[in-house]
Structures are given as C-alpha cells and as structure tokens.
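Omission of a single protein chain aside, the complex is shown with its protein chains in their original locations.
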Amino acid sequence: MDISVRRLCKEFDRYPALNGVSLEVGSGELIALLGPSGSGKTTLLRLIAGLEFPTSGSIYFGKEDASQKSVQERNVGFVFQHYALFRHMTVIDNISFGLRVRGRRNRPSDAAIRKRASDLLDLIQLPNVANRFPHQLSGGQRQRVALARALAIEPRVLLLDEPFGALDAKVRKELRRWLRELHERTGHTTIFVTHDQEEAMEMSDRVVVMSQGRIEQVGTPDEIYDRPASPFVFSFIGDSGELAVTIDRGEVFLDGRSLGPLAEGLPDGRARMFLRPHDLEITDDPAGAISGEVATVRRHAATRRIEIAVGEKRQRIEVAVPATRGFVPEGTQTFRPVRCRLFPAN
Amino acid sequence: MVSAVLPKLKEPSVIPGFGTTLGFTLFYLSAIVLIPLGALVLRAAGLGLSEFLTLAGDPRTLAALKLSFLASLAAASINAVFGLLVAWVLVRYDFFGRRLIDAIIDLPFALPTAVAGIALTSLYAPNGWIGGVLEPLGLKVAYTPIGVVVALTFVGLPFVVRTVEPVLRDLDREVEEASATLGAGRLATVTRVVLPALLPALLTGYALALARAIGEYGSVIFIAGNIPYVSEIAPLLIVIRLEEYNYAAATAVAAEMLAIAFLMLLAINLIQAYSRRRFGHAA
C-alpha cells in the first residue's frame, strides 16, 4: 500500500506542530522519520494512523482518501514506544485482540484466530511465551509481542514510534537487524520514527529528515549523508564543522583570504561553509587552504581528530587523520577541504 | 529483655530510637487495640460452644446479621457502579465545578455519622423532600430496609471513588490508542481494555465499602426504624443487648461480626495479592 501525505498541517492549541508536510511513500518501502524532539515526526506518524486529526491537508492510502476515516477504519498496525500491551491479557490474548474485537461478520473463527496468533508467535521467535503476562517478559520480548499484535490485523501500513527507544544498546542492535529481516520477509509498507540517525541510516530504504514541523530532506541514506539539502541536515547528520565565509563572484573568502572558486552559481554575500572531518586533508601547500591553531587532539575510533581554531572568530573545525600516522601536530596547521558544502547565510 | 532479643531480628542501623519507638508502639497497640479485642474473644470463648451457638443462632440475631450483610452488599454494589462512574468523570472530563465535586466526595468521611443519619432520615421520611415525592409512588424508604441501603450507600461512597481514581489516572492512554488502532470501537475499548485494568481497584473499593457498611451504626439507626426481624441491623442489636445487660448475647453478636470483618480483611488482601501477581503491581 503506498501512502501519500499532502500539505498536512497540525496545530495544537495554536502551536504549529506540523507545517505543510508532503510525502510520498512507495508500497513496501521502509521509511525512517528522523529528527530532533519537537520536529513533528511523531505527530506525522500519529496523523497517518488516525490518532490525531489534521488541521488541514490530506492523507491517501493508495487511491483512497483516508483523512476522514477513524483510526479503527484505517487498518494500520501501530507499535507504541512503550509497547502499550494490555497488562491483564496474556501474550496470546494480546495478539488475538484485534481479530476478536471485529464485528461478527468479519471475525475469523476461533480456530483461525488461534492459528494466526501462534503463527505470529513463531514469526517473532517467541513460541513459548503464549500464556505469560506482559510484565513477565523482557523489554525486547515485549517489543516483539507488540509488533506481532500490530501484524495480526493484517495492516495496510506498519507504523512504529521510536520502536527501540526504551531498550538497552545491545538488544536494540539485535532487534534492528531482526526487524529489517522481518520487513524483507513480510513486505509491509513501514514507517518508523526515530531520533537516532544511526538507526535511521542502517535500517531504512529512505530517510525523511524533519525539523520544526517541516521536512528538510527526503532521500536514501547515501543522499542524506553525502548531499545534505540544508544546513540543518548537514549539521544534524554526522559530524560537521561550520565556517562563516563570504562569496564574491563565485570565489569564497575566509577573513579576506581566498579559498578558491568553490561557489559558482551562488549569490554574492555572506555564506555558511559546512565541512566534515573526513573531507579535510592536512597539507603543506598554502594555496586555497585554511590554517589555524591546533586546540586539542582526540582519539576517535580508527582516526585522530585534530580540532583547529580558524580565523579571527577562532571557529573550531575538526580534521580527521588516520590514527596510524602517529602524527602529533602542534602550533599552526594548514588543511584543505576535499569536499564542502556552501549555503547562503540568511 | 526486649532490647536483648530484638537486635537479632533487625538489620543494624546508625539511627537511634528503635527500641523506644517500637516498644512504645507495641505497648500502645496492645493497650488500646489488642487487649480489648482479646477480651472480646476471651468472653466469647468463655461462653462455651453450646451457649455461643444458641446465642449466635438466635433468630433475631441471624435476621439482624442477614440484614446488615445484604443491605451492605446492595449499598456496596450501588457504590461500585456509581463510584466507578464518578471516578471516571472526575479523572477523564473537565467541567465546571470539578474541583469542588472532587473535594465533596470525602464528605462521608468527614461528616459525623449521626448528622448524616438525621439528615437522610428527614430527607427520606414520608414528609421529607425526597420521601414526599416517593411516598405517593408507593415507595417507602425511611423506616424500611431500603432506608438502611440508602444510609450505607452514603457511608461507603468515597471508598470506591478513591481506590479507582488513582488507578484510572495512571492508566496509560497509549493502551487505549493501541486498542483503537487494532480496530476496537470506543465501547469495546472501555469494556475490554480499561475496565479489566480497573477491576482489582474496583474490587478493593467494593470490599472496603462493604466492610465499612457492615459495621456502620450511627447513620443507619435513625433511618432504619429498627423493627426487630425487619430493619434491625446487627450493631444495633449489640447495643440493645448491652442495654439489657445481656453481655453474653452482645458478645456473641460482636464475635460474629468480628469474624466477618476479618474475612473481609482477608478478602481485600487476597485481591491485592492477586493484582500484584497478575499485573505486577497492587491495586
């Protein structure tokens, strides 16, 4: 089922939580909504589910306008951050709940419900917990039961709100891989919300980066990392440094020194230059290079990070060099951007 | 002697005053509660089995106990239904005067029972504000067992509201949303998801209201009419026997009531234990 979100707005007591968001999700895609807290990602997910009603805009499931439909009619599988399992029901009763509450005409037979629930228990690899209560399960197990419960109603879309947020790091990693495999097997159109960029990059086909109720960029993990569309995306994803520069007829100047014709096609005036530590190289050649004073040196996994204070404002830029280089820089260092990104300052 | 035994049964601590405070607690508890109740049990035991059974099985006594128990059951049931409703409305809805209503729920705890008794009697008497309306309809409340139920409803009202309220407030809204996403309509969500979660608290409140109602005296005796075999409650019978200086009969009725009270206490503890096992927390 493909989903189309069109110019969706949502205000809570006049406070705009979502500001004209449009998004197309293809059938069978695994999409991550990524952003800091307050960016509107959970609101978007809840609007798609029908848990909230939009102030304006519409939501299409395939060709059908779902905007007016109640949450019960939308047939979405929703997994809550804290699982929201029914505490007074056993695992098997939790999973069959969605089928048992159906009207008599649409309800499968008892035997069919039992069969489906036990199939789902197999799918989530927990065949032996059927008669336990939720409080007797570990966090990771609860998470999987919540997923099985959502899948039991054969949803058109699977929506997950911070699915791994409440789990510890190790379980989180395992579940990520497991969910990714499950998605490949079942092929549900899946949208999940996360504030963890590693999670978003590792799991999803496409990432939707959100900020302040707007979509900043939609793209594959490669596109998001390599070609950020806005200063926000650049600084939110991965490590980055920023320098205030000026542009004059395509040429970039830092404190009056030319860095070369890096900005063809960009308007003249003040601009923001974004740099990633891995896209900088230490050099001896002063032409088009930036120099500054070394502030600190830190070990960072397989690299050494040299923090250099640059220019009159002593803006800090990190340069990554291989840790094997055994290089202990001191005093002034010069580096050159292999790759950079410029955005006009406004 | 006490201080020589106790330290072995207690964890060491740097805080002083254990012997003094626990000693005083035990002394005071014994003097005020345990020894007097023990005296009652001793008296009842001193009657001998056959005399106790004769007194306890007296038809008037049995009728009074039956009325006390059935009227309390009815009142607790009314309170279970309306207490749940009141708790729901107070927790879930915002309306003008909600705080005031919330405060007045505890009136039966604060209002002396004798005051409640005469007020309810005047209200439901044949010439009262409500009794005057009900009388022509053929419904007599005051001076009948229905009056007893009315008074016991008043007395037990806060118990259900105050046990259900915090549980309902802490209930995770996400659980109801989950139910809705799974296709359950509002009624199905309330009956299948919310109410089962409230059940242990509701049962606890029910049992507390019941226990209180069985022992209640002050608010009932005015409205009941106190006709033997019809509207005479067990606590009143104790008072009547005492006034007749028939200590043995008073003791027998009291011992029966005490047994019922302990059974109620046991029931409440069992509900709590069940709830802890089932939901991982007490009601």
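Side notes on the structure shown:
Order of writing sets the labels: A and B. Residues in every chain begin at 1.
Keep this in mind: contacts are C-beta pairs under 8 Å (C-beta built on N, C-alpha and C of every residue); 3 or more make two chains touch, one makes a residue touch a chain.
The criterion applied here is as follows: contacts and distances are computed from a predicted model.
Note on the omitted subunit: UniProt lists it as "Sulfate transport system permease protein CysW", one of the names in "Acyl carrier protein", "Spermine/spermidine synthase", "Spore cortex-lytic enzyme" or "Sulfate transport system permease protein CysW". Touching the missing chain, out of B:P36, B:G57, B:P126 or B:P228, is residue B:P36.
Within the set B:L49, B:A103 or B:L137, the residue that contacts the chain not displayed is B:A103. Across B:L47, B:A71 or B:L120, the residue that sits in touch with the chain not pictured is B:L120. Between the chain not shown and the residues A:L51, A:V79 or A:V319, the one that touches is A:L51. Although one chain is not drawn, its touching partners on subunit B can still be listed: residues 6, 9-11, 13-18, 20-22, 24-25, 28-29, 32-37, 39-40, 43, 82, 85-86, 88-90, 92-93, 95, 99, 101-116, 118-120, 122-123, 129-130, 153-154, 157-159, 162-163, 166, 173, 176-177, 180-181, 186, 189, 208, 211, 214-218, 222, 235-236, 238-239, 242, 245, 247, 250-251, 254, 257-258, 261-262, 264-265.
Residues of subunit A that touch the chain left out of view are 9, 20, 50-51, 53-56, 67-72, 217, 227, 229-230, 262-266, 338-344, 346.
The criterion applied here is as follows: only the chains that are shown with their structure count from here on.
Between subunit A and subunit B the centroid-to-centroid distance comes to 55 Å (mean Cα coordinates, whole Å). If you check the complex, the residues on subunit A that touch subunit B are 49-51, 71-72, 74-78, 80-82, 84-89, 97-98, 101-102, 133, 135-136, 146, 149-150, 152-153. The touching residues of subunit B, when paired with subunit A in their complex, are 172, 174-175, 177-185, 188, 192-193, 196-197, 199, 278-280.
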